Structure formats: structure tokens, C-alpha cells
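The complex appears here minus one protein chain, its other protein chains still in place.
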Amino acid sequence: MAAQRKLRMGMVGGGPGAFIGPVHRLAAEMDGKIQMVAGAFSQSAERSREAGERFGIDPARAYADYRQMIEAERKRPDPIDFIVITTPNHLHLPIAQAALEAGIPVMSDKPATSNYAEAQALEAAVAKSGLPYGLTHTYAGYALVREGRHLCASGNLGKIRKVAVEYFQGWMSKPIENTGHKQAAWRADPAQNGQGGAIGDIGTHAFHLLEYISGLQVTEINATLRSVVEGRRLDDDCNAFVRLSNGAAGTLACSQVAAGELNEMRIRIYGETASIDWRQQDPNRLIVKRLEGPEEIHHAGTPYLGHDALAVMRVPPGHPEGYLEAFAVLYSEFADALRAWQQGNANPLPPTLPGIVAGVRGMRFIDRVIESNRKQSWVAF
Amino acid sequence: MAAQRKLRMGMVGGGPGAFIGPVHRLAAEMDGKIQMVAGAFSQSAERSREAGERFGIDPARAYADYRQMIEAERKRPDPIDFIVITTPNHLHLPIAQAALEAGIPVMSDKPATSNYAEAQALEAAVAKSGLPYGLTHTYAGYALVREGRHLCASGNLGKIRKVAVEYFQGWMSKPIENTGHKQAAWRADPAQNGQGGAIGDIGTHAFHLLEYISGLQVTEINATLRSVVEGRRLDDDCNAFVRLSNGAAGTLACSQVAAGELNEMRIRIYGETASIDWRQQDPNRLIVKRLEGPEEIHHAGTPYLGHDALAVMRVPPGHPEGYLEAFAVLYSEFADALRAWQQGNANPLPPTLPGIVAGVRGMRFIDRVIESNRKQSWVAF
Amino acid sequence: MAAQRKLRMGMVGGGPGAFIGPVHRLAAEMDGKIQMVAGAFSQSAERSREAGERFGIDPARAYADYRQMIEAERKRPDPIDFIVITTPNHLHLPIAQAALEAGIPVMSDKPATSNYAEAQALEAAVAKSGLPYGLTHTYAGYALVREGRHLCASGNLGKIRKVAVEYFQGWMSKPIENTGHKQAAWRADPAQNGQGGAIGDIGTHAFHLLEYISGLQVTEINATLRSVVEGRRLDDDCNAFVRLSNGAAGTLACSQVAAGELNEMRIRIYGETASIDWRQQDPNRLIVKRLEGPEEIHHAGTPYLGHDALAVMRVPPGHPEGYLEAFAVLYSEFADALRAWQQGNANPLPPTLPGIVAGVRGMRFIDRVIESNRKQSWVAF
Partner (left out) sequence: MAAQRKLRMGMVGGGPGAFIGPVHRLAAEMDGKIQMVAGAFSQSAERSREAGERFGIDPARAYADYRQMIEAERKRPDPIDFIVITTPNHLHLPIAQAALEAGIPVMSDKPATSNYAEAQALEAAVAKSGLPYGLTHTYAGYALVREGRHLCASGNLGKIRKVAVEYFQGWMSKPIENTGHKQAAWRADPAQNGQGGAIGDIGTHAFHLLEYISGLQVTEINATLRSVVEGRRLDDDCNAFVRLSNGAAGTLACSQVAAGELNEMRIRIYGETASIDWRQQDPNRLIVKRLEGPEEIHHAGTPYLGHDALAVMRVPPGHPEGYLEAFAVLYSEFADALRAWQQGNANPLPPTLPGIVAGVRGMRFIDRVIESNRKQSWVAF
């Protein structure tokens, strides 16, 4: 076996002040399969160059524009193998399209696009290109999320009857978008963020996790949105009922005005004979409660877990892994898939890695929530 | 100060196989203010007498019928001071009416009656009688529920914006009402239990706690009911959106088919600057999360709590109290009120003790949930 | 079956300002088997009468002195069936002796006496009398303590190898015995409390629980004592190594200067293949960790528990019981034993109820700890 070169990544977005860009860099490189070598980090040439320096990127590969990066990289002998998109949401589609048209695979931050029509367009572009497209629904990378998915799929819980998923944050409890908070500002601006506020930013995570773990699809939804903070233009609080493809039902809630909560994402799935309970802030434990017998805590890394959970652990049980490791799991899977694709595998993406289908579902979710809220009634999904 | 005689209690219900009767006896007597001296424990004279013996009741005061008890007790020199009703729901109204008409104060297990019309009738009967009427919404007796109520009322959380209350059990995950489980059987029978299944049995608790702690009223509700277990005649799972009198909103959920849950009642209330989080299964801790500053755990019995919480503790902090102590708090307050009433105080019930108003609200809740579910839309409360 | 009269209890101690007296009254009466009818609540006749009034005791039976109570009650047609001792420790022996000599069974607060020699004298007195003697090592009454005991005895953990028990409080972090705190004052006074400070007050609880749950005996101990608060005359902090009768070993620690702790008593017992972990402040859950397989949480009241745990529950699983219920379990067992004894059973005390043997062990513990600390080395137990 010959040493494999690292895959070369080019980033769009992630310039000064960005939170998620450095996280993508770190996660992409964690498992030693990928190296970030280029980037269009900012629309300002100077700020892009500065960001590149901070990242240790060759100055010649710190571009002022993603189109420029695509063009320039194509001409290099060592071009980027894929791009990662970490910009505000309204730029996701044009960047992805440009990359795909140029034959460059795409890893994208979520949500896939800024609305459902765009997501459909992107789905078509991905299909047409035949290129790998991955979506960083981070929480899908946690080992115990995969264990939960495995328990659902294997029938360990019996037929699924009921779900309860929530994602509560408190950081937008005040109108911080008006006082210079960059992360809040673009999230509160429909032009940059799309029509979904909390539902786009975190509701899509909750929605994805629900379908990802349960293996079911939402078929109907009844949602009610609020903009609790006065003057806010997008929703900051959402409660929804959902019905699922197997007849189960439940709730999905998200909020960015739940004062005192950090990233309280929790999912509970109840089957006929048992249920699972997982919280992102305590990610190395999966609680399994059974109709009969003691409550169980399944710890990450332990040998009694299924293959999917064990495959993504890096350290022994009792050594906590976290958000960055979950993120890196997705990059690691994407890297493997990308290499397989480079070697001729036409459908390399594993079912555990969120892709364009999940992306379209997520945008559909936002669309349906807004429609349901407008009608104040159930809508088909 | 002269030694006070104990108040004399007569029970209706609580015969062989009952769970809640012995709990009422124990709770009523815990603080040394009340003694159970009579009972119509069962509609079978023999079983009533047996129950009386087990309770150590004078055989002459173990009656076969509540009417008989009322009549006989009136003629005694040492009659009962009040009755407690612990029967299935459909009997609550006639028993309470008979007692009130006979001039006997009433303590009642919840729900107050088996439907809303009955609750209105009972409210009229209570008003007409001028007698004390208490309702054992047990959870209102927990010290930290009262601390939460105090924090809401005192503005400690800022204006309340959002609530999330749930009561999940799993014990009816199978059709046990068909296999000889007495507790399940009457709860699953509309004739005995009224029109509400899970919503009547535990949803009313969640609803009461929501209004009790927040100090707000539900003004609109949008509920969706299911009978998850095949063949079950009443609901066993409910999800609802609520809107509150101050403009806040949130969710209320209850289920008796949440496999693996025991009595998972949890309430979270989010204000502008802080939130509270309380779970019945961990009742001696109230979690307070603030927009700024560390998360706080307020322990029962500690001197930093408010008066209402400290007033109901029996043991020092760090010694857990539980369900029976919460129950007994209500009886202790009822006993004090009853004595005040006997001494001429026309309005003796403290605001911390649930009474007929809470009872009517609870039945209204069931009525509105069923109506909302029928319409699959919001209804006014 | 004829209705059984309640057993009549006379209390010594428990006057104004006492914490533990009212707890004994409440616990004794909780299960409807016992009624407190008399008391020598204080050495002041007036204060005893006041306490009696508050307890609702016939004024004629509120005595100024335990000797007086013993004498007077013997002459009544309805004398007390037993006395309970809730005084400071130095009075435990003379009171118990007087009762036993008068043919009156004894329930005693712990520790049994104020030193080991006294305990031996008491053991002889109990033996000579042939009367039931119970000791309220409260924590032995928790359902899940009994489940832990059952798991140890049944071999569920494999051979026991290691124990870790601790009881940490913080309430004596300042010299409150000098500033009018009555509970602290007598505990800090060797004349009233005996030679053990924290080790007597709470260390004996930890020690008892260790032997009670594990089923093993301490055979050697190496303890180190401190009086952390300047000027304190008794120990307020203790760490000890212990060796056990089966070759296992471990630690026992207690402190009353662990700032911020309430009643943090925790016991962990490690066997070859599994371990148990129980905390008094979370008493309705017993954690079982296995060498193989998920961690388990055993909930109080659930059907998968053993007989001893289920026998002492009063409410369904998910409804927390607490300190008072644990206390009441001991009284309930004592009442049953007392009645059996009254009916001629010479050895009625069940193995689950702590008695004089536990009392002697506890005083031996204090003696050995002090000796070990003096020598700064291991001592035989």
C-alpha cells in the first residue's frame, strides 16, 4: 500500500469574524485525509489574503472570489479536489452550481440553499454533474446518533410510535442583530438567510436528525412560528406537530429565544417496547429506556454498540468526543467517497453521509413550515 | 395554646386494589393535623369493611355507600370534618354535591369531575354552599414548584415568553386495560373516566402546573390527540400548542404510550432573561438558567429560597422529600383553611392550594382539547 | 381479620428547636401502625408540655422526665408499647436502660450510645431484657439501598473487591457552634456528643451503610481525623482506609466542612464483574455499571427489583419517595416486629432492620477511628 496524498480542499467563505470556516478547516483536516490548500475566504481581496495567511495558505491561492478560485485552480497541476461552501445561505446555490459546472465536487454547510426552489435547482445540478455532493449536518456525525439510527432500523425499539425533537438556544433573546453581532445580523436578514430564521438555522438540524435517526419521513406538518423579539424580521421560535411515514407522530420545536439554553438539541424516539433519548450537549451517552427492565446508558466507544457507531470513534470509551469530531466524521466519509469516485465509483456516498437529498428535504421543511404557519393548519410535506 | 384535636376525615373510594386511596390517607395524616376516621371505601359493604379494617377504622364507620356515610356521620357527636373523594372520575360530582348539600367540606382527587358541564355545576354548588373545596393537584405541593411560581411572579425571569410542559408515561404502551389491570381499565373506559384519556389523567396535571407556576392563563389551544394502542377508546397521546394570557406561547404534551418513561413530568418556562426547569422525578432541584451567568441549581430547603418554598419543607436541605410530602402539603394547607373556616373565616383557602377554580379550568382544558382535536385547529379557551 | 389497634409510642427528646423529634413522630405514624401518645420532650416541664400540645398529645402524657414517663405509663390501662429516644447522644444509654429494665421495648436514634463501652453495656442490657431494640439508621430504609444489598448478597456483582463510601456536608464550615446554632452546639460538645464529631454524626451512617449493603464487615481501619475549623473540639473531617472480611478494601470519608455539600452520602461497591452506585440525594435510582454491557439505572418501584426493595415501596415507580419514607420503613418493620414479639415471637427483628448489633458496630467504629488516628496507623477492628 502506497501512501495516499491528502485531498486538497478549497474553501468559500470563512473569512475574518466567521465562526464556521475555521471549524470546517479543522474538521476537514482532523483525520489526516484532507488539507485545505486554497480559499476565497472573503469578497474583499485583502481580507481573503489575511484569512489565507492565518490559515497558512499559499498567498497565491487566497482568492478574492470563488469564480476566480475555480478558474485558477483548474489550471494548476495540483488543483483542489473539492470545494467547501461556508458562506451565508443565499450564496450556497450559485457557488455550488459554479463548482459543479466546473467539475468540482462540493461539500456544503447547511442549509443547502436559501429556499426550496433553489434546492430543487441544486438537486438537478448535482444529478446532471454526477459529482459527489455532501452536506455537513454535523450532528449526523456523532457516534451515538448513529447508534440511535441503528437501534431504530434494527427494530430494537419495536415499531416507532412517537417522536419529540427540540433544539433550543437563547442567544438571540435580545435584538443583537441590531447591535453589531455579525452572526446574528445575517441570520436575521431574509436577503442573506432566506425565509427561515430559527427554523432555517437550527430547525433544519432538528428535522434532519429526526429523519436521519428514525429512518422515517415527515409526511405532514402543522407549525406555528413567532418572532418573539420585537422588530425581528424572521422567526425566532417554532413549534410544530409532525406525522411520519409509518403512522407515527410527534413534535419538533426550535427556538433562539429560550433564555439560558446553549445548544439544547435533544431527540427522543418512542417505539412499542423501548425508546431512545439523546442530547447534543451530552453526546457520548445514549439513553435507552425499555418498557421492561432497567434504563440503560450506552456509552460511546463501548463494544456493545453497533458497527456504525464504533466505526467513527477515535478514542477509547470514557474519553469524550465532541462537536468537532462529529464534524470530522462527515469529512472523513466524504474523503473516502471522493477517493472512490476519483477511482471510478459512480455512487460513492454512504447512506450515513447527508447529501443533496437531505438538503432538499431540509429546504422543503422550511417551505412547509412557513406555509403551515401561514395557513395555521396542517399541510402535506 | 391548647392542643388542637385532629380534623376528622371520611374517605369515599380507596377500597381494595386502589392505589390512590392509601396515598390520600397517608398524606392527609402526615403532618398530624388530620385523622381518617370513616370511609365508604367500596360499593361492596364487605369490601368497604375490609378496607376499613386495614386502615384501622372503627367498623361502625366503614360504610357501604357515601350517602350512608354522610347521613350517619351527621348524627354522631364526633362527625367527620370533611370528606375526600378518591373514586373514578364519573362519581366525583354526585359525591361532592351530596357532601356540600350536607354542609360537609370536600377535598377531591383530580380531575374535579368527568366533564366540563359537570365542573360548572360543581362550581355552582361550591359557591352556593360557601364551603371549602380543595383539589389534590399533587404537584402543586412540591416546594420547588412553589419556588418556580415565586420566581415567575416576582419577575425574576423577566416577562414570560415561552413554555414547554410535558408529562410522559409508558405504562399503557400495551392494551393492558383488556387484561385485568384495574387502574388501566377504568381509565380507558369513557363511562368511568370521562372523555379524556391521557389528557384527563395526566394532561390536566401538566395543564394545571403550567398555569399554577407561570401565573398565566391559557387563552387558545391547538391540540392533536391519538389513540396509539389499537382498540383503545380514549386518547393515550396528546400534543398541543398553547397561547397564554400575556402573549407567550408554547407546548403541552402528554402520553401514556411513551415506552420506558415512568412519570416524566417536566416544565420549562422561559422569560426574557432567564428560565426555569423542573422535573417531577427530580423534585428537590429547580434549575434556573440565565441569559447571563452560570446555570443555577436551587436545592429544596436552602435559605436562598422564597417563603412559599421554605414554608412547606419538613427536613433540612439534602434530605429528599417526595410525592407523598407534596401531597401532604395540600392536606396541611386544607386543614389550616378548614380550621379557619370553622372559626368563621369565609374565604380561608390560600392561593397556593388548588380549588374549584383550578378544577373548572382543568375540565375546560379537556373540553377544549377534544374540540380542537375535532376541528384540527386552534380554539379559544 | 380484626382491625388492629395502633401501637403506642412515647418519645424522649424532640422538644422545641429539635429537628429529629418531629421527623421520628412523622415517620413512626406514616404507615398507620403507630401513634405517638406520650413524651418526655424536654427536661423543662413547661417546654415538654408545649411540645406535647404541638404534637396533639394528651397533656397528662407530656412528661418532664423520661423516668416519670416510664413510671406513669406503666400504671395506665393503655400504656406505651415502646419508647423512642431522640435526645443528644450522652443520654441514649441511661434512657434505654431505664426503659428496658421497665420492660419497655426501645427504638433509638443513632448512634446507639456516646461511646463503645456504653454500647457494650447496652448490648448486655438488651440481651438481658429480651426486648426488641431498633436503631434508626435511616438510610437502611431506602428501597434501593435494599436493592443494592440484595445485588451484593445474590452475587450479581461477583466477589466484592472494592468499596468507596462518603458522606460530605458543608454546614459546619464556619464555627457555628459558637453562635447559637443549637444543632451544631451539642454536636460540637464532647460531653453531649461523645468523642466522635463528624464521625459520630455522619461517619456512623456511612459505616453502617457500607456493612449493611455489602454484607461484609470492616476488619481493619486506618483513619485520619482533622478539626478543620479553628477551635473546634471534635473532628469535622475524616478520611479512612478500610479492609473488609472477604479481603476487599476501600475508603470511607466523611466531612462537615465540605463547603457547598448538603447531604452527599454516596456509596459505591465494586465486584469482579459489576458495581453499584447510590446517592442519598438521588435515592430513587440505583446505578449498576457492568464490566460488559450498558450502564443500568434501576428505578425504585419497578418490577425488575428484588423482593426487599419492592416490599417497602408505597407509590408507583416514577413518584419519588424520600428521607421520611425511608425513616418510616424502619418504623414499619419495628412495628411488625413488636407486634410479633407481643404475640410471643422471641426473635422478631428482621435482618433488614438495624438493631443493637449495628449499634455496637457503630460505636466500635468511632472507637477504632479515634484509636487509629491517635496511632496514625492501621488498627484491627
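Miscellaneous remarks
Chains here go by letter, A, B and C, matching the order in which they are written, and residues are numbered from 1 within each.
As a convention for this text, contacts are C-beta pairs under 8 Å (C-beta built on N, C-alpha and C of every residue); 3 or more make two chains touch, one makes a residue touch a chain.
Computed from a predicted model, the values in this text were never measured in an experiment.
Here the missing chain is touched by one residue of C:A38, C:A51 or C:A253, and it is C:A253.
Considering the whole complex, the residue from C:S173, C:Q217, C:S245 or C:T352 that touches the absent chain is C:S173. Among C:A124, C:L291 or C:A380, only C:L291 touches the chain left out of the display. Only one of the listed residues, C:S114, C:N222 or C:Q280, touches the absent chain: C:N222.
Residue-wise, the contact with the chain that is not shown comes from B:H299, picked out of B:K6, B:H299 or B:R364. By the touch rule set out above, subunit A reaches the unshown chain at residues 1-6, 19, 22-23, 25-26, 29-32, 50, 52-53, 55-59, 169, 261-264, 280-284, 299, 301-302, 314-325.
Residues 288, 292-299, 302-304 are the ones on subunit B that touch the missing chain. Listed here are the subunit C residues that touch the chain not shown: 157-158, 161-162, 164, 166, 170, 173-174, 222, 224, 226, 228, 237, 239, 241, 249-251, 253, 255, 257-261, 268, 270-275, 288-291, 295, 376-378.
Methods note: only the chains that are shown with their structure count from here on.
Among the remaining chains, A is positioned farthest from subunit B, on the basis of C-alpha centroids. Separating the CA-averaged centres of subunit A and subunit C is a span of 55 Å.
In subunit A, the residues that touch at least two other chains are 288, 295.
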